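Beneath this line is the structure, given in structure tokens, with notes to follow.
Just one protein chain is left out here, and the rest sit where they should.
Let's turn to chain A:
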């Protein structure tokens, strides 16, 4: 598998410094699980952050009392123990899961076992709650060969393909590929033939559909 559409420098450096809120970070981290190239780039950004951190001026506060407090905790045996790693959601053993971590733990199971909610025209969604209060995050399943209604964006939209593929004005997107869209892009993604397209979609503003009817029922669909 070769990923061809990657995370932009802006997003990746914001993810590295911790500025990026949870919803966007989920899409970036899931792309990173599928893309060794971007993991190398992330390492660069973390190295830059580390150097800038090293260059921060030292706090002039008296650290003596801090050390006194801290060194007492070192003797506490419970502080010497590494907490057990968080157990992720285990996928069925036979084949690699469609949804990589961290996404699989967010939705609670792999793609097949999910409770998909109909969106109309054969499309389904699974909303994913996050704590950031800014983004809206969902898994989408578009039937093979079918279009997503043409729309533009009120803000930023990240779409990460997990199964099947879609094509639009910017090219063809397969498993691992991520598309970053903004106010300037108007597109009509069409799912590739042969396999339903499952993707993770993150937005921070409602989509602007071209069709009047869709704009009317949009609040009901919550998209």
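Rule of thumb we're sticking to: contacts are C-beta pairs under 8 Å (C-beta built on N, C-alpha and C of every residue); 3 or more make two chains touch, one makes a residue touch a chain; residues count from 1.
Basically, contacts and distances are computed from a predicted model.
Can you pick, from "Membrane protein", "Sigma-70 family RNA polymerase sigma factor", "Monosaccharide-transporting ATPase" or "Phenylacetate-CoA oxygenase subunit PaaC", the UniProt name of the chain not shown?
"Sigma-70 family RNA polymerase sigma factor"
Among A:35, A:178 or A:201, exactly one should touch the missing chain; which is it?
A:35
Can you work out which residue in A:7, A:26 or A:191 touches the chain that's missing from view?
A:26
Please identify, in ascending order, the residues of chain A that touch the omitted chain?
Missing-chain contacts on chain A: residues 1, 9-10, 13, 17-19, 21-22, 25-26, 28-30, 32-36, 39-41, 43-61, 63, 66-67, 69-71, 73-74, 79-83, 88, 91, 96-104, 106, 130-132, 176.
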